[in-house]
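A single protein chain has been omitted; all remaining protein chains appear in their positions.
Presenting subunit A:
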Amino acid sequence: MSLQAEFQVIIMAGGKGSRMPEITSGKPKCLLPVGQKPLIWFPLNNLHLCGFTECIIVVLDNQKHEVQSTVDKFNLGIKAEYFSIPSNEDLGTADSLRLLHDKLHSDVLVLPCDLITNTDLNSALDIFRTHNATITSLFMKPQQPDAVLVPGPKPKHKPERDLVGIDVQTSRLVFLASLSDFETDVSIPLGLMKKHPHIKMYSTLVDSHVYVMRNWVIGYLKNEEKISTLKGEFLPHIVRKQLAKVPQKVEEANASIVDSHHSDDIFSFAKEDDMKLLVREMSAFNDHAGDSNPTYHGDCIRCFAHITDADEFGVRVNTLPVYCSVNNKIIENWSKIVPNEPLVLKNPKADIKSTQVDDKCVIWEGAKLKEKTSFKESIIGSGVEVNSFSRVFNTILMKNVVVKERVALENCIVSDGAIIGTGTQLKSCLVGSHYNVPDQSQHCNEVLTDVAQLMEF
């Protein structure tokens, strides 16, 4: 008999990066460079620090090869298994879990590929363990906003905000909704207040999309095919289900009728072990004080939340502003976020002839920086070539970008394989992958990309 792992870890890397299509159109989102590493390295490193040795990475089938070849080089001691999902269907996170159903035998820890944090995941896992929770999610205190210049035209989207209600005494997650769902009033049933007489409602927390879930939840998702995403649909649903009454059991003679009637009911999945219930009933432990209700109010569905400390770092890199800001901060926060690996600003395998590279630049391996070039606060990806008399300020150059001579780039993001023509000046621009910027161009606050790629907008 092989030992079953307590948790199976799933990293969701099958997103299309639809909130920042300008830079993810030609590249898997999880491979965007952040500091000296691709994005997905950060959650993997976090898992490594927590002691995990295995994980399943969900990828789009057309990106599997690229992701796999990058991740396999990380050498973090985590055995990754890849699970590809069709890229032509728009599948959500819950859909992915549904497809993975057969492989999941333990409780599940789901992480997004775009999470950069130094929070110890064990804190969320421990709440899950302590309370035998159905689902535990990790919320992050918002980072101090910084005035970061975002390249490209002014963003149209307002940031999404959630309204998160957490019972102060027990850490139960009791309310979850998107703030934009409310027009004038937020309506809360009085019954919720009676059950949880002190609820803190947070409106600025960032959902890390880290979820720890009981195995039966996967079975329920398998059954409920209409639920497509965890965050948007499943979580609010199950949070509200905590309040719902458990349908009464009916006498033996008719039990089978009712079972067939309620077989898709969430409570038939959530049923707890009789022995555990008995132990709970006989134990002196109660999760709350102040009323005479039983432990957990007798709920079989229990959602919990853990909020990171204010001084912990935690962001989800899913929009352009966050991507820009995290690249600004990553160098100074590196030792905090990645205590186990030193920051390497200039990769020894890079060919740096330039004398003007300030110490806020990160140069990846295989980059070629010619003489008489100047770099400030920039990230230069692998295989990038920057020719003489060019300057690159506050800019991200991804893989294999070629910058010709006498180019001035300021506050730009240039995607894979783009070529910047001679004498070009770009300020606050986004350059799509493999796009050729003609010689002598001048642009400001624009998105430069092939028309075909623009379709994604």
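As a convention for this text, a contact is a pair of C-beta atoms (placed from the backbone, for glycine too) under 8 Å apart; a residue touches a chain by one contact, two chains touch by 3 or more; residues count from 1.
The rule is short, and it goes like this: contacts and distances are computed from a predicted model.
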Protein name as given in UniProt for the chain not displayed, "Translation initiation factor eIF2B subunit epsilon", "Signal peptidase complex catalytic subunit SEC11", "GPI transamidase component PIG-S" or "Ribosomal RNA-processing protein 41": "Translation initiation factor eIF2B subunit epsilon"
Omitted-chain contact residue, chosen from A:105, A:237 or A:276: A:237
Hidden-chain contact residue, picked from the options A:202, A:269, A:323 or A:375: A:202
Residue of A:66, A:120, A:160 or A:224 in touch with the missing chain, whole complex considered: A:224
For subunit A, the residues touching the chain missing from this view: 142, 163, 165, 168, 179, 182-194, 197-204, 224, 226-227, 233, 237, 240-241, 243-245, 250-251, 253-254, 256-257, 264, 289-292
